[in-house]
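With one protein chain withheld, the remaining protein chains of the complex are depicted in position.
Order as written gives the chain letters A, B and C; numbering starts at 1 within each chain.
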Amino acid sequence: MLKFIVRRLLIMIPQLLLLSIIIFLLAKAMPGDALTGQMVANPNLDPETMEELREKLGLNDPWHEQYIRWIGNLLQGDFGISYVHNVKISDLLGNRMANTFLLGLLTLIFAYLIAIPLGIIAGRYPDSWMDKLIVGYNFVSYAIPLFVFALLMLFLFGYTLNWFPTGGSVDVQVERGTWDWYLSKLHHLILPSISAALLSTVGTIQYLRSEIIDTKLKDFVKTAKAKGTPERKVYTRHIFRNSLLPVAAFLGYDIVFILGGSIFIEQIFNYPGLGQLFVSSISQRDFSVVNILVMLFGFLSILGTLLSDIILSIVDPRIRID
Amino acid sequence: MGKPLLQINNLKTSFRIGDEFYAAVDDVSLTVNENEVVAIVGESGCGKSALALSIMGLHHELNTKLEGEILFQNKNLLSLSTNELNNIRGKDMGMIFQDPLTALNPLMRIGDQIEETMKNHYNLSKEEMKKRTLELLNKVGIPNPERTYMQYPHELSGGMRQRVVIAIAIACEPKLLIADEPTTALDVTIQAQILDLMRELQNQMKTGIILITHDLGVVAEMADRVAVMYAGEIVEIADVFTLFNNPLHPYTRSLFNSVPSAADGDRLHVIQGIVPSLKKLPRTGCRFSERIPWIKKEAHEENPKLREVEKNHWVRCTCYQHFDFPKDAEDLHYDIS
Amino acid sequence: MTFLRVENLKVYYPVRGGFFRRVIDHVKAVDDITLDLQPGETYGLVGESGCGKTTTGRTIIGLNKATAGKIIFNDIDLTRLKRRQFHKYRKDIQMIFQDPYSSLNPKKRVIDIIAEPIRNFEKLSPKEERRKVQDLMEKVGLSPDSIFKYPHEFSGGQRQRIGIARALTVNPKIIIADEPVSALDVSVQAQVLNFMKDIQKEYNLTYLFISHDLGIVRHMSDRIGIMYKGRLVEEGTKENIFNQPKHIYTKRLLAAIPDVNPEKRDEHLLMRKEVNEEFERNYEKYFDAEGKIFDLKKISDTHSVALP
Partner (left out) sequence: MAAPAVNGNDKEIKFEKSPSGWSIIFRELMKDKLALFSLILFFAIVIYVFVYSMNIGPDQIDRIDLKNKYSPPNSIHWLGTDYGGRDVFNQLIVGARNSLTIAIAITLITSAIGITLGLIAGYFGGLVDNIIMRIIDFILTLPTLMIIIVFVTLVPKFNVLNFILIMSAFYWVGKARLIRSKTLAERELEYVAASKTLGTPNRKIMLFQVLPNLSSIIIVNMTLNLAGNIGIETGLSYLGFGLPEGTPSLGTLISYSRNPVVMEEKIWVWLPAALLILVMMLCINFVGQALKRAADARQRLG
């Protein structure tokens, strides 16, 4: 088991390296560099001084030297400076990271709260009216693009019914850290996370439903019944258990999916998170921030897939470790 | 032979295809006595597996219709609720399945799977249960019970898995075992080991066994009494010696002649036509008649019944009296359709 | 001139393991076997699952690569040939597959299935091609009118005969039959086996008949080779093998076949017990220190056994 995880982690390293090189080269292709921000702040800088500064900062070195420096800084937690805002990128990320994390977590929780019971019901009673409803919901949620759905949700529950706020992550008037503050945060989170969650359930429901239906016909279920195991226990101990365990392994992929969706969700609900930061940074051509964000999301995606693989190998003894 | 253990009376098992029900087991009556091995032989599609599933109550509830009665310990299994049936299944009746790989839960340890049977029927402490499980594993010939107890099915070989399946079936020392093609998925040498094990256990425990198989060799090795099934019906039933020495029904005889054996000549007998699918089963007259078209219509009964032709030897339809194999069978051209 | 000779054939598969998934060992699927096929005979290759019999067959026909050894057909070593050159000999060696369901492409009509080799080796007009396919259909006992049907419209036995018709289109000299009837019901088995005997006579075919079922092999074969763990343990005529088995594994295999005579069942059981005991007791006599099977030694003109 440990060996498997270590190997899997080792495979991650070249993936991350390649990702960082691609991003770095992309960044080189992007207009602007570390001095762009200074230039904006101080338009009187003459070209010679600029060139000197460039030389001093190593911006004229060959790209691989710059890359090594960059990656070294990254590893030490130095993300660099936002060209546009001229602040440390880590400061820019802090709060938003927490916001995105919270949104993602809540989305995941809602998604599983919806998907698992529905998947089980649909698989347990296929072709019942409940199943037909669930399959219908699944179909629609698969078909609708996330941004259209989120927008309609916002329009309906935010603007028309006024149940939820239409933007931000917390009420500005509320004092930080108070009970009301937390409530307000939650209030801001619910609509975006439910919108995202409702469209993130497809895979889980579909998998659970068909897996349960298949498992019911498996021979070992007959064995269980032949042992005299009561119907209820046949379901919980054999069918649901065997079908649910692999679902745990979806976690990593779900994280990747939700991360990707966060760009839309945060943009639509005007929610100050990493996704929104990405969109605004790229609109402002703030490429140093864009860089870090792509790197961060790439890292999280790779981590997510890794997580899924590891969970699966824990859950299913048949997956050989070596 | 002991007292009757299981009595099947006019059992009819029908499966739903589309909106209609089609009988896969049709008017089958059969008695299994204590300490007796009854083999049910036939080719795929003859209804033998459906019969086994009906006895154990493992059929699909919505798509299956059961008629007739199955008497076991003075109770009609068909009229029991699932709960009542669960008190019998695993305790008084055990089942051995064809494919030991799929018959075991891949995500559960062997020990847990065996103990599940005991948990369902006894009130034992953990230690007690483990002790009994280890004994069982030992009894079915597993070399290292302590280790196997903690293993998962995929870590065992096919033969070992089938031993585990047997251990599960006999965990509560049932009076009746139903073995559905227990060795079909196994290699010959493993098959021999499993058959020997089953016979040994049967001698020890005096269980009644219903052995479902398509292999006449297995029947000859194991059975006390044999029922031959064709197209949902029992066409012949007799004790094993009588049946092998003096098979009467045309289907039984054809079956014997189509298996290669040391004595036979160059050609094997080929039964004409194909086993009809469930939907196309002939429902009237002698169901085997269309596969022996050279036998005259008059030879068949209109409504064939099982008849006792000699003591304890029952045959369906009178056509057996007129049956003979065709002299020069042109078996190549039997199914130009 | 040798007709078909498999000489010191080895087929190894690498086993990867350890941290860097390097090759740490080999599965010796076929480990140094030698056998000769005479024109017109049926050679039965018997063994339990995983003994290497199927790999042997598939290697002869070129579906697997030989790790070492020769496959000599009409004095030419097929393992040395480039793919282009091998094409010439493709016609001469054909195969009947185990599964009548998956061995016919479900998306193809019967005519396309049977005509596939014709299109590869001969140039026929569509009309000639269809005539030929119809002839073959008739030969295998199927209606020539059904050539535009799909495989799923036929029963298992019929499909197996379509597979045989396909192999026959190119007039092969050798047919490798890999468990040709094990997926079929007993009565259907008989029909396919009879048919195989008929065409053998008609086309003077040589069969390499691979099977786990000793009863069927005895019925079909002139000579028999018993395989165990990738090696031949015994080889001889059908009488040699069945009447004077010499190797303990052969005896064990024979003892394991259920006897169709219920009156002899106790005798049979006793015999099986004895053989098993002998297997345990005299293990060193039949296997070397590493548990490996010895090389075959001739003990008569027709009979060879793997003994030290």
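Just so we're on the same page, contacts are C-beta pairs under 8 Å (C-beta built on N, C-alpha and C of every residue); 3 or more make two chains touch, one makes a residue touch a chain.
Keep in mind the model is a prediction, meaning the values are calculated, not measured.
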Report, in label order, the displayed chains that the undisplayed chain touches. A, C
Selected from A:Trp63, A:Tyr142, A:Trp163 or A:Tyr182 as touching the chain missing from the view: A:Tyr142
Give the residue, chosen from C:Val30, C:Ile61 or C:Ile226, that touches the chain omitted from the document. C:Ile61
Please output the residues of chain C touching the missing chain, sorted low to high. 58, 61-63, 87, 90-91, 93-95, 97-99, 102-109, 111-112, 116-117, 120-121, 126-127, 129-130, 145-153, 163, 166-167, 170
Chain A positions in touch with the non-displayed chain are 15, 18-19, 26, 29-30, 139-140, 142-148, 151-152, 154-155, 159, 166, 259-260, 263-264, 267, 278-279, 282-283, 285, 290, 293-294, 297-298, 301-302, 305
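Keep this in mind: only the chains that are shown with their structure count from here on.
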With chain centres set to the mean of the C-alpha atoms, which chain is at the far end from chain B? A
Centroid from C-alpha atoms only, then distance chain A to chain B, rounded to Å. What do you get? 55
Residues of chain C defined as touching chain B within the complex: 48-49, 140-143, 146, 155, 157-158, 185-191, 193-195, 197-198, 212, 214-216, 218-220, 242, 252-253, 255-263, 265, 268-269, 272
Enumerate the contact residues on chain B facing chain C in the complex. 43-44, 187-192, 195-196, 199, 214-221, 223, 240-241, 244, 254-255, 258-262, 264, 266-271, 274-275, 331-337
Across the complex, what residues on chain A touch chain B? 218-220, 222-231, 237-238, 241-242, 245, 315-318
